[in-house]
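First the structure, which I've put down as structure tokens, then a few questions once you've had a look.
In this view, the complex is presented without one of its protein chains, the others remaining in place.
So, chain A:
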């Protein structure tokens, strides 16, 4: 009797909830399919052979399964070397940007620097400029400094362009750290460097992790700065190598698709590893 009522009582909310879930799934399934269709398509093309694509068309169901596309992309397209270049630029770029941006944000948020608001807004304003108008200046500046056509130049440009935004976000986050903690440290005799290293940075870890995840995808996926400062095939990051692959293997869709799949793997790994931080990354600074 008691169990009966319990069942009937809980049955209603469950069925209401499950109806909602059904509506949700019925609505979202087509969208999900639409969303993943291009990825499935690229994967399917990547594993087909060139002859299969050439004779039966790009849209036909796969009738072959081969790694030829990947082999060609890795060998003739040098996708492996390009991935290594991208990894180097991304890792060094992200670490350097976040280190410098956290120093700047610490100074601007915790010290009474004159015109600190103006400094911060100027840094942010620079980020709002479309990069296209700066292509020629950046190209000639790197020429003048003698670092044109080096990965170092690309890293410098990426760091310079990331700084403004990361400093702004970290500044907002660091300001929300209660001042009492810092005051307690000052009473204990800690200097600025110690406060930065022992208190501010550890407490800013969520924001730093979120920004690291975002910066990784931005720098890894960048094409425009790479095109501006690089010329030698050996130094091309993955985005430029893909562009080259597309130019050379125009009708070899399996090779182009294989290259695209290989290029997507690192960003996909970063995304799944830092999934949580991506969401929090979008919320950083939303509630100060």
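As a working rule, a contact is a pair of C-beta atoms (placed from the backbone, for glycine too) under 8 Å apart; a residue touches a chain by one contact, two chains touch by 3 or more; residues count from 1.
Keep in mind that, in the parts below, contacts and distances are computed from a predicted model.
Missing chain, UniProt protein name: "Carbohydrate ABC transporter substrate-binding protein (CUT1 family)", from among "acetyl-CoA carboxytransferase", "Carbohydrate ABC transporter substrate-binding protein (CUT1 family)", "Quinol oxidase subunit 2" or "sn-glycerol-3-phosphate transport system permease protein UgpA". Among A:62, A:80 or A:126, only A:126 touches the chain that is left out of the view. Shown as candidates are A:44, A:96 or A:177; the residue that touches the absent chain is A:96. Contact with the omitted chain, checked across A:117, A:231 or A:276, is made by A:231. Of the residues in chain A, those that touch the hidden partner chain are 51, 54, 76, 88, 92, 96, 100, 122, 125-126, 129, 133-134, 137-139, 141-143, 145-152, 155-157, 159-160, 163, 227, 231-235, 243-244, 246-252.
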